[in-house]
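Take this structure, written in structure tokens, and hold onto it; I'll ask about it next.
Omission of a single protein chain aside, the complex is shown with its protein chains in their original locations.
Chain nomenclature is as follows: A, B and C, assigned in order of appearance, with residue numbering initiated at 1 for each chain independently.
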Amino acid sequence: MVKVGIVGGTGYTGVELLRLLAAHPEVELVMITSRSEAGLPVADMFPNLRGHVDLAFSVPDPAALATCDVVFFATPNGVAMQSVPALLEAGVKVIDLAADFRLKDTEEWAQWYGQPHACPQLLDEAVYGLSEVNRAAISEARLIANPGCYPTAVQLGLLPLLEKGLVDTGRLIADCKSGVSGAGRKAAVSALLCETSENFKAYGVAGHRHWPEIRQGLNAAVEGNVGLTFVPHLTPMLRGIHATLYATLLNSDDATDADLQALYEQRYASEPFVDVLPMGSHPETRSVKGANTCRIAIHRPQGADTVVILSVIDNLVKGAAGQAVQNMNILCGLPETAGLSGIALVP
Amino acid sequence: MVKVGIVGGTGYTGVELLRLLAAHPEVELVMITSRSEAGLPVADMFPNLRGHVDLAFSVPDPAALATCDVVFFATPNGVAMQSVPALLEAGVKVIDLAADFRLKDTEEWAQWYGQPHACPQLLDEAVYGLSEVNRAAISEARLIANPGCYPTAVQLGLLPLLEKGLVDTGRLIADCKSGVSGAGRKAAVSALLCETSENFKAYGVAGHRHWPEIRQGLNAAVEGNVGLTFVPHLTPMLRGIHATLYATLLNSDDATDADLQALYEQRYASEPFVDVLPMGSHPETRSVKGANTCRIAIHRPQGADTVVILSVIDNLVKGAAGQAVQNMNILCGLPETAGLSGIALVP
Amino acid sequence: MVKVGIVGGTGYTGVELLRLLAAHPEVELVMITSRSEAGLPVADMFPNLRGHVDLAFSVPDPAALATCDVVFFATPNGVAMQSVPALLEAGVKVIDLAADFRLKDTEEWAQWYGQPHACPQLLDEAVYGLSEVNRAAISEARLIANPGCYPTAVQLGLLPLLEKGLVDTGRLIADCKSGVSGAGRKAAVSALLCETSENFKAYGVAGHRHWPEIRQGLNAAVEGNVGLTFVPHLTPMLRGIHATLYATLLNSDDATDADLQALYEQRYASEPFVDVLPMGSHPETRSVKGANTCRIAIHRPQGADTVVILSVIDNLVKGAAGQAVQNMNILCGLPETAGLSGIALVP
Partner (left out) sequence: MVKVGIVGGTGYTGVELLRLLAAHPEVELVMITSRSEAGLPVADMFPNLRGHVDLAFSVPDPAALATCDVVFFATPNGVAMQSVPALLEAGVKVIDLAADFRLKDTEEWAQWYGQPHACPQLLDEAVYGLSEVNRAAISEARLIANPGCYPTAVQLGLLPLLEKGLVDTGRLIADCKSGVSGAGRKAAVSALLCETSENFKAYGVAGHRHWPEIRQGLNAAVEGNVGLTFVPHLTPMLRGIHATLYATLLNSDDATDADLQALYEQRYASEPFVDVLPMGSHPETRSVKGANTCRIAIHRPQGADTVVILSVIDNLVKGAAGQAVQNMNILCGLPETAGLSGIALVP
């Protein structure tokens, strides 16, 4: 059994991690910390866990955390980087669900997250935990930067096209829609039901923290610099991300004659958590609600040179807690699907 | 492995049954029938099942069904009663999720369901599948009438009071609220998002088919006739039933001094799927979303003689498919919780 | 034109008041105050008001407010009572949408609102602004206590029965369901979309501030003390209250033979904002969304002695801002329906 600790478990990523780990056959959940809620039984805050999780929140204690095999950080950005070096030194493997180790460029990180990075020396070592790209490195890592929700949906959707060099990399568009749980479980007027229900809006068009993260991943795939317009939107539902991705096929026979459906199916043939739908499908976010799956469909409307890729995930699962468990499975040598075979809840 | 067939799997009860059975460790799902959708892969209709259920819908074939150990009927009312006698004769155990075998009184059935009953001779044999009341009988049954959703929430909420004779049985009130999935997956204007979202209403106040079913169960508990006012409401969400139950304590020392909290905790102490919350709690329907759990809380506002019981279930799980699997587990001698340990999805 | 000021306009009651007053033919909106948002154009906070309201929030200034004919307080409980005496002295008429002047009993007020009352001497003078009961007094009042949302729906639903002495006043039940806007526009985890959507729950069963307010109104109708069980619930929608009311007919010929439908129709025959639906109807909250209407239906299931009254309002309109404008119309001698003829938005 893998001994697991969670730092900061009072948000939606935290409760989802608990839901998955409590049912994981190879995990022993030994502690979950929250400075503000120390002493409170976890199931008092999240009654869905009654009968499944008996732990109470505890004050974060480095010595206790050091006895874990794996520690997940489900904390706000900027917290994990304070504690990670000591844990790594103690031999603990760390998976950070926040953004502290996602960007390789220290200055870019500081710019987007509004603070200097506390341990830039670890940025090189940290492995970006998108297993469909970095599986081998993940299996040997000490420190995983778990990808953001939008970056997961967008990269899985665009990578096959970029890896094959079929599209104009200077003019990529990611029009993304997210459920409100992406805003987290903090008291904020902007996330009230009365501000978000029966409403649809874009936000952060001028610049969003996931933009450099997505670009970093796409740049690596093309070994260059992509031009990316990224527009996130808030849609009135709890969970789910729908990425609608636009790319222009290059004006070459290779590109215009490519069998895109076959390309995607081959790229993801052995991936347990990426499902390429039949050509012309319209994936629904609810088809992955609660599941660690990304479903993708490819379109080329009217046979023109604009390719439209539709990519859906559950932002709390494949976009956060599920992907974190997937990374844990890989780095602990467990079957990659252990504890992740839950079926999406429809309706 | 129990060989299982499903008759009529295109509704919400059907897809939920598939979700649960596909993940059940002791079940082999061998066929699912739908006359109208025969030939269609189940996962084409319900993409959440892609990768989990490989079956296609098939035309209902009595001979094929007769090779199953257990057959579930997830059909409209009045369908199961046509086919059940032959299946029982063939040695198949049957669990009907519709209402065909719920009422013991043939005339009452005919009155509420608007047709004569096709096999009244089975009404006595059929066991009402509320395991918290009829576990022993279920374990030996050939034919289970799976309880309705409202009746499950209301009976579990009221039974402890009635069994102990603490309340006025002539003046029970069940004010119940249901998510829209209770209306089923049929094309009907009344269940459109645009008719039900941002809207709350009562319906069927003059009479609802679950009223005689609830009364039958409560009557059995008091060995008499209860007076019950039952008002169902539609609430704008997918899943969940919240029953708010009102009863008047009898004017006796036994009643007014009773420790109701202890009474409920003892009544359900060994029940794996009934969770009595601490005194004064407010159970949320989302705390059981996707789970086979009924959560109950007891209130006695201002210490007066009106007891208020709050009882929540997921109408598609403990109120339908989950309870059906629980019944299957019992009658097949499997652990009662097999395949039913899923944790509710929050948020 | 009536010169109107609003104190505290940043909540949902405030924006609704602005929506109604901006379109009111006899109102000149002269100021709206908010200490925290002073200087911000109102339409920057509420873009639906762009082109309709040009005011910016201003710091509350007693001298400026004293130049208004009418001042509405849309402030948290306990704020209005600090400023009202000076305004009255200056000859301004005041309508308080909060609870400061709703209860006549100073001690009861202090107990439920957790603070001593700042000007108990005004409690007697303040007129409870339920025009269907107190129209004459409202027309001559200086100070109106605008009723709470639940109390409006419950009192309008129960009053005809109580005024005629037809039911057991010791055993009234009000099972009420409210949209989330009733919780206001403050940053609170409990009102997040992710805590309230796809969820239904009761709250405050042990005691809610609207309980004494409702009782005070019902007590006046019966000239005695009613026994009332009041259970509020939160339903996942923006607006609307649905009160399901239960009363037991007295065991007398007068009561059991009463034509309840006729009784309600007569009681509200000349009321512009109470609509009695045909016997057996199920009023929907959306039928009053945005409108100052209360719709009521009467049921007597199975002809038994339990009467079920269904009463719906928009909590922000007839339950708050609309009723406040109705009160302003009455006390300013305007037509009672001025500015209140908007039709509910369906869907």
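The definition used in the following text is that a residue touches a chain if its C-beta (ideal position, glycine included) is under 8 Å from a C-beta of that chain, and two chains touch if they have at least 3 such contacts.
Quick caveat: nothing in here was measured; it's all calculated off a predicted structure.
Visitor: Thinking of the whole complex, not just what is shown, which of A:Pro116, A:Gly207 or A:Pro278 touches the missing chain?
Guide: In the full complex, the listed residue that touches the missing chain is A:Gly207.
Visitor: Give the residue, chosen from C:Tyr12, C:Phe57 or C:Tyr264, that touches the chain omitted from the document.
Guide: C:Tyr12
Visitor: Write down which of C:Arg239, C:Arg267 or C:Lys318 is the residue touching the left-out chain.
Guide: C:Arg239
Visitor: Write down which of C:Ala63, C:Ala269 or C:Ile343 is the residue touching the left-out chain.
Guide: C:Ile343
Visitor: Just the residue numbers, please: which parts of chain B touch the chain that's not shown?
Guide: Considering the whole complex, chain B reaches the absent chain at 12, 180-181, 183, 185-189, 191-198, 236-238.
Visitor: Can you list where chain C touches the absent chain?
Guide: 12, 15, 19, 22-23, 46-52, 181, 198, 238-239, 275, 277, 283-284, 286-291, 293, 295, 341-347
Visitor: Residue-wise, where is chain A in contact with the chain that is not depicted?
Guide: For chain A, the residues touching the absent chain are 171, 173, 175, 177, 179, 194-195, 197-203, 205-207, 227, 229-231, 233, 235-240, 242, 244, 246, 248, 280, 282-286, 289, 299, 301-302, 304, 306, 308, 310, 312, 347.
Keep in mind that, in the parts below, only the chains that are shown with their structure count from here on.
Visitor: Name the chain whose C-alpha centroid is farthest from the C-alpha centroid of chain C.
Guide: Centre of mass proxy via C-alpha means gives A as farthest from chain C.
Visitor: Using mean CA coordinates as chain centres, what's the gap between chain A and chain B in Å?
Guide: Distance between chain centres: 37 Å.
Visitor: Going by the contact rule already set, what residues in chain C reach two or more other chains?
Guide: Answer for chain C, listing residues that touch two or more other chains: 194-195, 197-198, 236-238.
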